[in-house]
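Every protein chain but one is kept in place in this view of the complex.
Chain lettering (A and B) follows the sequence in which the chains are written, and residue indices restart at 1 in each chain.
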Amino acid sequence: MSQHRVVGRRVRKVDGTKLVTGRTAFTDDFEMPGMLIGKILGSPHAHARITRIDTRRAKALPGVHAVLTYQDVPRVPHTTAGQGWPEPSPYDTYLLDSKVRFVGDRVAAVAAESRAIAEEALRRIDVEYEVLPAVLDMEHAMDPGVAVIHDEPDSSHILDPSRNLVGEIHKELGSVEEGFRQADLILEREYRTPRQQHAMLEPHIAIAWLDADDRLVIRTSTQIPFHVRRQVAMILQIPVGRIRVVKPRIGGGFGGKQEQVIDDICAALALATRRPVKLEYTRHEEFFMARTRHPQILKLRMGVRKDGTIVAHHMQVLAATGAYGSHATTVQGNTGSKVLPLYRVPNLKFDCRIVYLNTPQAGAFRGYGCPQGFFAQESLVDEIAHELKMDPIEFRLRNAIRKGDVDELSAQLGEGRRGLPRVMRSCGLPQCLEQGAAAIGWKEKRGKGRRSAGRIRRGVGVACSMQGSGIAGVDFAGAFFKLNEDGSFNLQVGATDLGTGSDTVLAQIAAETLGVSLDKIIIYSSDTDFTPFDVGAYASSTTIISGGAVKKAAEKTRDQVCCFAAKLLETSPEELTCRDDRVFAPDGKSVSMSEVALFALYKEKTQLMEGASHFNTDSPPPFCATFAEVEVDTETGQVSVPHLVTAVDLGVAINPMQAEGQAEGAVAQGLGYALAEELVLDDAGRVVNANFCDYKIFTAKDMPRLTTILVETEEPLGPYGAKSIAEVPINGVAPAVANAVFDATGIRFRTLPIRPDAVLKALREQRAAT
Amino acid sequence: MNEREIHVTVNGDTRSWSVAPGELLLDVLRREAYWGVKRGCETGECGACAVLLDGQPVNSCLMFAAQADGRRLLTIEGVAHGDRLDPLQEAFLDHGAVQCGYCTPAMVLCTRALLERRADPTEDEVREALSGVLCRCTGYRKPVEAVLAAAKTRSAAAKPKSARRKGAAR
Partner (left out) sequence: MFDQLRAFHRPTTIAQALRVFRTERRRGGRGAFVAGGTDVVVVGDRRLRYLVDVTNLPLRYIRRRGGGWAIGATSRMADLEHSAQLRRFADGALAEAAGTCGSPQIRNMATIGGNLANASPACDTAPPLLALDASVVVAGPAGRRTVPLDRFFRGVNRTALDGGLLIEILIPAPPIPRRGRAAWSFQKLGRLKSDIAVVNAATGVAVDQSGRCAWARIALGAVAPTPLRARRAEALLVGRVPDRAAIAEAAARVAAELKPVSDVRGTADYRREMSRVLVARALEECAGRLGRSS
């Protein structure tokens, strides 16, 4: 039970009532007179030049107010990645271009009086293409003679455009060559991970208009309102101060909205028509015109001593970023920097290459490079433990990073710039493993499957993982309080609640620090005119960074409250404490927060208000142990998961109920990644399964029994000891499932998703071999 | 245009709307400001557009508005009684079953229909009732717990006073 009054409590979301009653809350729950519908004409070709584009017939259609092509808009190279400026992603994207680089890439955009007219207008745009060879295979994207995807001279920060090479990363700690010489056992394996799609329930949507002061207002479903403002300003060449970005409630993002996907084109249409314009992706468009997870091929080579100590680990990654390079080096950098340090290995080497392809664009997605890396690493570690006949948990504990350790690799592999070393000031991984193992029934269930002859083989598997909490030295947030007559506080934060419950968590931190009840905090977030800056919701930063800003600002506010209260109580401010909506003097006399407010406003003629900014110079990792129990039907190859246990060291849970919910949602996505989700492309680069019928996400009937264990440690760098939980629970699911399948069948699967036909084939080969 | 007039009872109110022949119910509902009915896929797969038609869950994105003529609809806007939330809504809030909230109206409606015909559903029955609503945020665990808890609350409230006093078993 929490020792605090508000922090640590399973309180209802502060915005819960409006969500559960369906009140107008989301971007589309909004009407403006004269609003037009915007639509994008997407390329039918994976790689082509537009040799002729004629919009006259489209413009002539009654009800069409604007048709834009590359000839009508400024050409400003930029990235759409939701990152701080200057973004560590190539500037290789254009509002509209004369070249298209994936099926669905922007050819033109229209704004019309109805959806039907807009769709008809798209059909009336006459385009001639010079079709170019499509580069679709990441293993051959750099071959000599292969078509060059970014041959334009004005893009920048691409390592070698002539070879479709976005970037490379090479880092070494110690010497792996030396390390391998010390090894008694070396295993080298290759792993492949797919394009996963966010599939959030609310598609990308934006509404843009010019207000009465001719300022551009963008109401948008985004995780990054401030980055959107800055990027749209740059792309449309208007001042930042002339733009206001407002984020209403969001129907999910998971990193897919850590990206400026349609705001620029929607705004361009609003400027061209001088009318409000709504642009929303259809579900079909979501699947190939938005973003995906980076598919990777990972080659791992690990050397161990026979006592189980890892002495060397060399990870090589080839990744495809798709047609444009947003998040290319940072996601893949994470595959190294957040995955390799889980184990204390003196000799580490990370080599990575990221290539362009004429496929849908990859970007940020929950885990941000870690699901790929942990699938590979935790599968390999499991295999090595098996070779050594060591218990997989014991093997991990032996090598795992500990409290007090310093992760030097992070310093080398910062997100796009020189990073900072990470000190493990809190680490609950051993408790996560212990409690998780007990919950899954590890001892009773392990090792039974391979010996069974039945049709259904059962097994259990484990995987460990870590993440970060905010980007050290980069992510920052501002928070601002002002006090009202009734003792309520307006709390303005730039932080972005995308359904994660951050409004609630931040309000809890505020209420706790100010000594008031939760309902006295009126939180308003993510409006670039009215809230202070915040980088946005990504990198598991909101609780620790935005929460840190809230706590700082609340402390300053509390100090000011005490100053005023001191006058009323005729004592000195340092003697006062705030709790239960009142300010108490040591002798027991008190005044209410409301009395303080009235005094300040009407007697002292001061608005009691305070703000603060916050960032960290470290990124304390949450730790996670994931345990999966699987059943493999040897006749159909289907893998089902009756039980999945997640034990997470999240620091302190500000709201345990929300934290569990985050973990459980992440697990559902991890299960999809492990068993069912994959964007399939045909040989012309088209997504074949661009719908929910054939892009399978888990339903309520598919989900296993979930056990979620919150292991609390106290992280000095986090408000009230908090770290994060938004991403880490996704990382261990695929390897835990794969390791459980091994326990059940004796077969290792190194390609995700683990499809029934692959399982069946492998089982057949296994039978034939014995 | 060949508009027709339809008369639909929505949340107890009789509404008269002029609809085009090909207009879909989802579009008409949102046009008429029932914004709790969500657009998620337009192919009947995600369930975010679910409403109750004569008490039964249907995907409004697949229904022609004309087919709603003379029928009774319940949307999320009609679930609470003024300020008083339905036990399902209370349970969703108490159990942390709402994250982004986009699928929440559909979840509430589909499980309300379940509880109307099965006062004491099993977990499997709850999952079946929710199987047509995709959620990307929660992993479904807390929504299922919320529904099971709401079932108990509704049953307790429905018991006659004397039975409750005697602590009669169900």
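In this text, a residue touches a chain if its C-beta (ideal position, glycine included) is under 8 Å from a C-beta of that chain, and two chains touch if they have at least 3 such contacts.
Everything numeric here is computed off the predicted structure, so don't read it as measured data.
Which candidate, A:D497, A:D702, A:E727 or A:D743, sits in contact with the chain we can't see?
Per the contact definition at the top, the residue touching the missing chain is A:D702.
Where the complex has a chain not shown, which of B:S18, B:Q56 or B:T122 is the residue touching it?
Residue touching the chain left out of view: B:Q56.
Quick one: which of A:A116, A:V131, A:A147 or A:V406 touches the chain that's been left out?
A:A116
Residue-wise, where is chain B in contact with the chain that is not depicted?
2, 4, 20-24, 42-45, 47, 50, 53, 56-59, 61-64, 66-67, 69, 110, 128-129, 131-133
Touching the absent chain: which residues on chain A qualify?
116, 635-638, 676, 680, 688-689, 693-694, 696, 698-699, 701-702, 756-757, 760
The rule is short, and it goes like this: only the chains that are shown with their structure count from here on.
Distance from the CA centroid of chain A to that of chain B, rounded to the nearest Å?
30
Using the touch rule from the top, collect the residues of chain B that touch chain A in their complex.
30, 33, 35-43, 45-46, 48, 75-77, 79-80, 85, 89, 92-105, 108, 126-128, 130-144
Quick one: in the complex, what on chain A touches chain B?
Against chain B, the touching part of chain A is residues 10, 12-13, 15-17, 19-26, 28-29, 31, 198-203, 249-252, 254, 280, 282-283, 498-501, 657-658, 660-662, 664-669, 691-693, 697-701, 703, 706, 708.
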